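Following: one structure in structure tokens, then a few remarks.
One protein chain is absent from this view; the other protein chains keep their places.
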């Protein structure tokens, strides 16, 4: 992750939540009053954002604060302490809500990803995310996917090629679209093409396309595509993948399954804070 | 909403999604190629972010683009066009994902808020949000709550006073906490205090507290608080409010019910884009 | 105060004053040359900005610099040392002017505020500031008002409601204006209305307005308003308040008196620097 | 003036004053409601900031707004309209306070500068400003000085050389200080040295110093310095210059008189706004 | 290219060159004085930056200015007009130097790239750039490479994988390094490995590495590598490539040749401006 960018994002988030100051706490706690904030899991989940993100949030609010937490990727039980932060009470209270809003979301994503992974753990398939992330939080959310055991699709429009229906329509054919893009793109990038029919899959193979996306295909057609391609390209299943359908999709033999829901509708995990004032 | 801030946020979101450019589309579409993007509802929902936000996203990507949409707050049916954007195809494709990621979330929040409101529409109670919003998107999410018929609690720690258990513990009593805060806070703000017992509610009344939060109280105790306070302060019910419990809570006679879930776990609405290239 | 914002403001101020470097001092003082800067009061005043602001200015110029000063709110005598800063001479010289330009202004505001307060110290009235502050310095100037013993009115248009003549005219009546604003505003904010006649004061009471501003009313009318309201709302006197009129206004029994001059025309206090090079 | 910098400053000032929105006006005025704001002089003053600055403030709030005003440098009479702004009422109200806070200050500076100038208009002397300006507003305040008929001293530490007592003390002599600075400074800049004695003035002449500052010298000594220098360098009188002393100083024959008070303690001019809603 | 980023870069460049204003031109040219600036080639070169960049520089200085130029990629003859800009003279003079400093560099890069390309035009090889670009100008310089007929290597460390000697040493083998990186990297990226021996090339093939860099190999060894790989991977020659060696390297049969000098030491082209004041 780009730490500069992360720091600046967190500062904006803190500024959004704190505004010109905590008008409730400032008259009550003197700046030098120390305390400890303990964050406790109110349900079971996969930790994400505890190693680096949460400490950084508190650090951005007040440089002197130190804190530690659970290891990202580990399972946390209901009632366990997930991390602690120590320092001036005023700073702990100012950082609390941003830290929770971020960490609860990331734990939610990691936990949902792990659930998907568990359904296909014994099969040679990768579960990958999409660009359906929260604006401003993409790097963090994609990190949580990796923590949960998933893999990342492209980070932005600039670092992955995906030729979709609009591109194909505008060029007249997959062949022409691939030709135009290959001529211009860095040679370090594979070319991925979205397909809806086996004919399109064949045209991809003819053009040495490295990744073929099977968009909203039914299981039978996916199986045919796997047979047709025979490891000459990576196959990515995409579109409406759910917990109750992922195993059957994986069993068709595709190499990758992309799931928008990983970042798009993961419910936040429940964590609460308890403060002890020293 | 602060339009400067919104513009700068959107520019960051676009930059996050586009990176150094759309390496797939740039070799295919010449900069002058015009097109129209049509966004279609894939389910029924309450519109939010269509009037100002979506146009602004496209406008931030390319100033010349114009577009219009449904009125925020209205119900959109499955299959209806929610808005259109016209301009250079390259710009439409670059703005598409950010526009969808934002609008789908806001529509989700407005729709969920409306669902809560519908349960208590005939009762004299306001449904209000919390600070449990997505970092970076608070103003937008709180706007969506209003569009759905809800009301906003404080925007940040700076523009609303809420004395909580930690503050009371540190001061020794509600009385002392209120005294300290009142002495320093602008006279334009009401004072709200979080309470867990009826004794605390009484202490609030003795100190002319303007809003009393009833934190995780059971229905019976809420009814007693309503009777005790007798309109001398506003009463806000808070904590674990769900769709299946909100009506009973409202029937106790409280003035306000705050629901973190409005912004915290509203599922995104499904909208898809169709491009026609001119 | 929002420390992030303050830091960034100070960095801009330093950059404005230093430009691409101190071309006079850089050829003379080697970077490692240490020194001490002593700031001395050239007149009597109330200290403001010495505890946190001045150290922060020097800290922003060079992180290693430490310094301490008088307690904000205390009276400083002519000839007293108000604070010291130690570190590389080049950094002391670069920070000197910004530190002085800021501190002299804040001390001026605190001193003027204290003078107003002293005129009405025995009466149950608060002296409050306005939005007539220096662009870019509002939080600092409002801090100086508090240091001087005054109270703050709203920080921005977003965290306080003030219905003025234009609003009333556009709505047709105070009643309608209050209704529109109350329906939308967070319940945590009181509603303030500007009035010019006793009829308007009555209309405010009918609408349970929490704060009534008496705009440029004469003393007799203020007294009638106080009697009429009888503690059912806070009364704020506003408009052309001067040192020679504030006592008579306070004696009418109003709760608050707002004074634009506190921030608008406080003369700067005179402080000079003496450098000793070690 | 650097328009980019000015635009960004104004956006920050607007953001400081508006926060997350005008919660009073937004429920009352629909976004499309047009109006006209008329700004009227409540006293006589010299116009400054009406030509470019005021229009820019309104333009930064909403690009569509047009407005015009008095010519900077002209005298405005009590009761005259100083400028008008037309556009959405919401935007006029949001920009009003920032525009007034800035323009009132600039008019104040221009007016005070003109008063100083008028005292010495028939003498061959320039009245110049100092670095004692409001942090963040230096370029604007120095513009107002020029509008009033004054001249600018250096804009920052980077674009003018001024060797002061600390520099001389550290180097052991003016001669050595000048040698060090001249060796490093761009040849496009003159060298100015602060002196307290006639011996120091002589040492400056020996070193071909282009500008000699006479710091807090009495009139007699200034006259001797003028005689001694005999036009071989520019002479700048500095230190405690007041309206009642500037003429006598000018009559000594110095070329420049610097006055910190021009920017430091110019009282703001009184301007009020009247809104007509269309 | 990311236009937001480009705009902000140009604004910074203008600010660097203009500072607080053009103190020479501002007293001479009134703001409304119009003119035309004509930019003329003083030597033969390949145009780059004339289509979009130069207009954007002038547009960033003053929005109203329009201008047009030669088509990027075309050859410009000595004496030809390369582009014209019309608008206020003050703005033309302020934008001139930044426009020239940028365009002269880009034309230089495009011209040098074209020279390299011309040496190997008949061979099936791509000439690619490196990360040895000017800090802050990478996207522009890589654009100029494309204009000249070259191709781009990775834009940043984030969008291309290149396993180098340090990585291999730390992992103990290419095999282990590839395994670690492949497990984590997005599947959309090819893996490139830097090799110095044929054994390393073999190890790459065993690990299905998609791109093999031949680092500073002599021609004979390159030929052996080409034979060994036999189109199972792309081969990139790298290290000390010069105009007098590129043809021999290309004739070995490698697919790509990377040349740091394209961006690193391209001499600027000579362009001068002539102003006609209207």
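Letters are used for the chains, namely A, B, C, D and E, taken in the order the chains are written, and counting of residues starts over at 1 for each.
As a working rule, a residue touches a chain if its C-beta (ideal position, glycine included) is under 8 Å from a C-beta of that chain, and two chains touch if they have at least 3 such contacts.
From a predicted model like this one, the values you see are computed outputs, not experimental measurements.
Listed residues A:2, A:44 or A:80: the one in touch with the omitted chain is A:2.
Which of E:70, E:114 or E:138 touches the hidden chain is settled by the complete complex: it is E:138. For the options E:3, E:26 or E:251, the residue in contact with the chain missing from this view is E:26. Although one chain is not drawn, the whole complex shows that of E:40, E:123, E:228 or E:268 it is E:268 that touches it. For the chain missing from the display, the contacting residue among D:65, D:93 or D:155 is D:155, taking the whole complex into account. Mapped onto subunit A, the footprint of the missing chain covers residues 1-2, 4-5, 139, 155-156, 159. Touching residues on subunit D toward the chain that is not drawn are 126, 128, 146, 151-155, 158-162, 184, 186-190, 192, 210-211, 234, 236, 255-256.
Seen across the whole complex, the unshown chain contacts subunit C at 11, 14-15, 18-21.
Just so it is clear, only the chains that are shown with their structure count from here on.
More contacting C-beta pairs link the chains of A-B than the other of the two pairs A-B and B-C. Residue contact pairs shared with B-D exceed half only for one pair among C-D, A-B or B-E, and that pair is B-E. Each chain's centre was taken as the mean of its CA atoms, and the one lying most distant from subunit D is A.
Spacing of subunit A relative to subunit E, judged by their CA centroids, is 33 angstrom.
The centroid of the Cα atoms in subunit D and the matching centroid in subunit E are 45 Å apart. Of all residues in subunit B, those that touch two or more other chains are 18-21, 155, 158-159, 161-162, 184, 186, 189.
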